[in-house]
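For reference, the structure is listed below as structure tokens.
In this view, the complex is presented without one of its protein chains, the others remaining in place.
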Amino acid sequence: MHVGKSTSLYLPQLFFLFLFICNFLLLSLVYAQTDDPLLNSEDSSVAIPDSELVVVAPVTSLIAEDYKYDDGKQINLSWVPSIDDQLVGSKVLGYRLFRIIDDGKPELLAKLRCGANSYSDGKLKSESVYSYYLEAFSKNFIATSTRTVPISPEREWINFDRKYLFLLAFIIGGAVIFFIESARRGKKLFVRKIAGLEAVDEAIGRATEMGRPILFIPGILDMNDVQTLAGITILGRVSQQIANYDTKIRMPVSRSLVMTAARETIKAAYQTAGRPDQYSDDMVNYVTDEQFGYVAAVDGIMVREKPATVFLMGAFFAESLILAETGNSVGAIQIAGTARPAQLPFFIAACDFTLIGEELFAASAYLSGEPKQLGSLKGQDVGKGIAMAAILIGVLAETIGTAWNVEFMNDVVRWLTILFTTQ
Amino acid sequence: MEHVALWIAAFLTLGIYSFLYKDNIWYKLCESIFVGISAGYWFVVLFWDNIYGKFWVGVFPPKAYNDAGELVNSAEPDYLLIVGAVLGVMMISRLIPKIGWVSRWPLAFIVGSTSGLYLINYFTSNMMRQVEATIIPLFGMNYELSAYDIIGNLVIVIGTFTGLVYFFFSKEHKGWFGRTAKIGIWTIMITFGASFGYTVMSRMSLLIGRIDFLFGDWLGLIK
Amino acid sequence: MRREIPLIITGVVGVVFLLQYFIPHWPFDEMSGWFSDWFSIVQAFAIWLGALNLLKISAQKVIGKKSDWGFAVVIIVSFLIIVIVGLTGGEGYRETGTGFSWLYKYVYSSLSATMFSILAFFVASASYRAFRARNFEATLLLVSAFFVMLGRVPVGDNISFFLPDEYQLSQIANWIMTWPQTAGQRAIMIGIALGLVSTSLRIILGIERSYLGGGD
Partner (left out) sequence: MSTRAKEILVIGIVLLFSIIIYLGKVFGWVEVIRFSPLVSMILIGILFLALLYILVLTLKGHLIERRAVFLFVAISVALPFFMTISQSARISPEVQQLYDNVSELPKGSKVLVSFDFDPPSAPELQPMAESFLHYCLLNDLKVIIMGLWPQGPQQANLAMDRVLKKEDIIAKKLRDGKDYVNLGFQAGNEFVIKGMGADFSSMFKSDYSGNSYHDIEIVKNVKNFSDIDFAFNLSAGYPGTQEWVQIAVDRYGLSMGAGNTAVQAPMMYTYVNAGQLKGLLGGIKGAAEFENIVDYIGKGTKYMLSQSFAHMIVIAFIIIGNVAYFKNERGKKKKH
């Protein structure tokens, strides 16, 4: 196409463009009528003969603003709707929003319903300059607003919408680190008593009395899982008692690394108790990595040796049921602990004591006294404290605020909502 | 071929079920096939979808003719992907014990990225959003709620609060705090009961699915 | 050095993902994009590692003629069959009608679906022999399970036909699921979320190093 060679060439093109636009508008009106009942508000518009021109006022105060706190991708638009845009008997049928990029041709960006007064345009480029205008249209009239001043979206450094989220995360994270540090410095951190742990001694006593072995299953995951680690920590406590009372222990495991760790733990306990000669490597043996193969083997051990007490501490999957059932059928006292929510119900229903979820970690932290674990537990308690306080205050304030319309309470709720909002 | 396929599938299905009678050779055979096939399955899928589809195609985009009829890359080659592949190959080094330590680099990368993402994700979606969703007016905005909803709201608020109290380890469960924790553990027990029921439902569905296969697809006794 | 570099990698990558949430500006957005890409590739290799490791262990079993080495041969052979079929199949290797999709549909699907359906039997057996209302908590659990199990199948409403519509078993199950169940889940969810936050923080800051394993 040869642009601007002579003015005579322009006329037919302009004519075609004009036809095209008319056609397009017509089509979009038809489209709006078939597809969008809201734009086609025949019921709400005043009955006017088709021939009469329905003059409407354009929208005013159209403002384009860069959306803050993003990487230069969004512009927010706001305007005051046309005064002819009314709830009942509106003359305005809707709006069309046009965008001009870098002084190019206007392009239709969106069709909006009556009453719309804002729009956000995403996926922009920070290098380009954008300006917008709105058309308010009636049955046969279009009122165009003034164009906005061209702007380009800017890239910002910090998303201040998320400042409170950052603050809360900072407080909780800070608490974790603070408590880890203070535990390292030797400060004693309090952890409440955990019912399942108290049952441990009793259960070991029972096995000693009956002269039958104790079975310890540390789950089926490897040493890199926190639940296995917690299980081994609890094994430490169990093996101290065993070494003192000289009770037998059997520990089939499904990972070779767990086997090594468990042997070390039990050996250490026997050494502390002053009878290292009583320890033997046979107490812990590796069976297989295969889930069901392992279960079949453990089942066999349970049926043959009839342990008096069974510990199930660690990460369990589908096998939880089978193990707990067999343990139950041989009449053992069972103490279980896992953090896997799907398996917990089965343990609670089939075992005598269960460490539920975080209790397992709390027990482990309590027993090991490791600063890392204790500090985290304390830090998490700070988080829970914040959550509890927010729920208590928030619900009370919101209930009172809405019931008696107390302004102060509403302020509290507003403030809490801002604090906890994630958007 | 269809007949052979159905019989193979049935043979394998029954083989696994034979474990219910006791551990036996048939079960072990099927289990070994399962282990081999599933490892191989992942191997193939990851080769085509990731190592070929993402890395190879990303670095060496397929050629295509453009509008001018020239043979060009259909997309810009992304050479940064090579870093990912190098890390991936380092991962494999674990198979050779002598240089196994190299595999810690990609492992550190995986652990680091999941930690960074998890921290934010869980904090926003599973803590902040949940706390926000629990702050509700018990009677609705204009007393519009029915008794059913008000009781429900109360249950949610009290249940969540007391449940948190139960998992609070810095205070002994005594006095009012202990009683609150008690309500918490009751709520959690009801929750576990629901999970129990749903898990049973899930397991039974799987069995029903297999029985449908055996009697329907294989033997053709049911429609 | 063998420990420091991994710790630095973990720290940097973790911090980038953290900051990206708060700082929308270049380069964090782009960097997290690259990291996501790399993650997909590294993960593919990581799963390969598992497969290759299995092959290695099985081969060792066969060579050493350890017990059950015959099954190790089965593992290797079935692995090789699906790999060869899959890799020679070209890009459209899993379209309907290919050898790979045949293996998937009749062998892989049958085996994996059956493997998990065994649990149904164990659930029933455990219900009979192990699930006891041994204390108040367990009783509460079983009662709630009772209502949910009955209410989630049509037979529940058939049994409770004599009750008014809104007290029939399915409605009770709905009530339990919508209110107390949600409350309990939410408490557990918040607890787990905080646990993950503190663990992730420890990992990013290098306080938690157990994932690197022992030794130097």
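The letters A, B and C name the chains in turn, as written, and every chain counts its residues from 1.
In this text, contacts are C-beta pairs under 8 Å (C-beta built on N, C-alpha and C of every residue); 3 or more make two chains touch, one makes a residue touch a chain.
Quick caveat, the model's predicted, so the values are computed rather than measured.
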Identify the visible chains that the left-out chain touches across the whole complex. A, B, C
Of the candidates C:18, C:49, C:75 or C:115, the residue in contact with the absent chain is C:115
So which of C:49, C:74 or C:177 would be touching the chain we can't see? C:177
The one residue from C:40, C:58 or C:78 touching the chain left out of view is C:40
Touch criterion as defined above, residue of B:12, B:87 or B:117 at the omitted chain: B:117
Per the touch rule stated above, chain C touches the missing chain via residues 29, 32-33, 35-37, 39-40, 43-44, 47, 91-92, 94-96, 101, 104-105, 108-110, 112-113, 115-117, 120-121, 123-125, 127-134, 142, 145-146, 149-150, 152-155, 157-158, 170-171, 174, 177-178, 181-182, 185-186, 189
List every residue of chain B that touches the chain not included in the displayed model. 3, 7, 10, 20-21, 41-42, 45-46, 49-50, 53-54, 57-58, 62, 64, 74-75, 113, 117, 121-122, 124-126, 129-130, 132-133, 156, 191, 194-195, 198-202, 204-212, 215-216, 218-223
List the chain A residues touching the unshown chain? 35, 122-123, 329, 341-342, 422-423
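We adopt the following convention: only the chains that are shown with their structure count from here on.
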Chain whose Cα centroid lies at the greatest distance from that of chain B: A
Please state which pair of chains has more C-beta contact pairs than any other pair. B-C
Suppose each chain is reduced to the average of its Cα coordinates; what separation in Å results between chain B and chain C? 4
At what distance in angstrom does the C-alpha mean of chain B lie from that of chain A? 15
Interface hub residues of chain B, defined as touching at least two other chains: 19, 31, 35, 119, 123, 125, 127, 131, 134, 157, 160, 164, 167, 188-189, 192-193, 196, 199
Touching two or more other chains - residue numbers and ranges from chain A: 169, 292, 341, 345-346, 348-349, 357-358, 383-384, 387
Of all residues in chain C, those that touch chain A in their complex: 21-26, 29, 115-116, 118-119, 122-123, 125-126, 129-132, 134, 137-138, 141-142, 145, 188, 190-192, 194-195, 197-199, 201-202, 205, 207-208, 210-211, 213
Residue positions on chain B within touch of chain C in the complex are 5-6, 8-10, 12-13, 16-17, 19-20, 28-52, 54-55, 58, 78, 80-81, 83-85, 87-89, 91-92, 94-95, 101, 103-120, 122-123, 125-127, 130-131, 133-134, 151-152, 155-160, 162-164, 166-167, 184-194, 196-201, 203-204, 206-207, 209-210, 213
As the complex stands, chain A meets chain B at residues 165, 168-169, 190-193, 290, 292-293, 296, 341-342, 344-346, 348-349, 356-359, 362, 377-378, 381, 383-385, 387-388, 390-392, 394-395, 398-399, 401-403, 413, 416-417, 420-422
